[in-house]
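Sharing a structure, written as structure tokens. Questions coming.
Note that one protein chain is taken out, while the other chains of the complex remain in position.
Coming up: chain A.
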Amino acid sequence: MAKIFIYPTNSLILSDLVERFGHKPLAMMEKIREKITTVGVDSPPLNITPEDPKLGLKYASVEVPAGVRGRMSIVGPLVDEADAAIIVLDSASAFGCMGCARTNELTKFLARQRDIPRLEVKYPRTDEEGKDFVYQIAEFLKSLPKEEDGE
């Protein structure tokens, strides 16, 4: 089982596909769930504590807007943790939820910087493209090692 970083980070379709092929999706909603169900996070029902934009400094400098750093405090560790990444390009907003454009740019950049297997596919606009989209992702997921190595 490999840990797969997905972009858009909230995509349920990608998350589901990754799970179907026996891997673990690293998705933003998982992290958010963790945050809001952890005792001690003091700004429910929201995602970020005042500390998080500071943690985000690992990924973006202090002159970057607070909202970007706050988002990066969630997304950044997911990229760090990934064994592989699937990036969907030009996706519709509804496909992967919203996002600050700057965060999205930085997220894709960081994923591309990692020396891990990576698949970049275009968001499908027709039935044919849709089939090809799923096929490419399936082939990529099949090519990844099933066995968990190390952690």
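By our rule, a contact is a pair of C-beta atoms (placed from the backbone, for glycine too) under 8 Å apart; a residue touches a chain by one contact, two chains touch by 3 or more; residues count from 1.
Here is the rule we go by: contacts and distances are computed from a predicted model.
Visitor: UniProt protein name for the omitted subunit, picking from "Monovalent cation/H+ antiporter 3 subunit D", "Helix-turn-helix transcriptional regulator", "Indolepyruvate oxidoreductase subunit IorA" or "Methanogenesis marker protein 15"?
Guide: "Methanogenesis marker protein 15"
Visitor: Among A:Met29, A:Cys100 or A:Ile116, which one is in touch with the chain left out?
Guide: A:Cys100
Visitor: Please identify, in ascending order, the residues of chain A that touch the omitted chain?
Guide: The list for chain A reads 42-43, 46-54, 63-71, 92-94, 98-102, 104.
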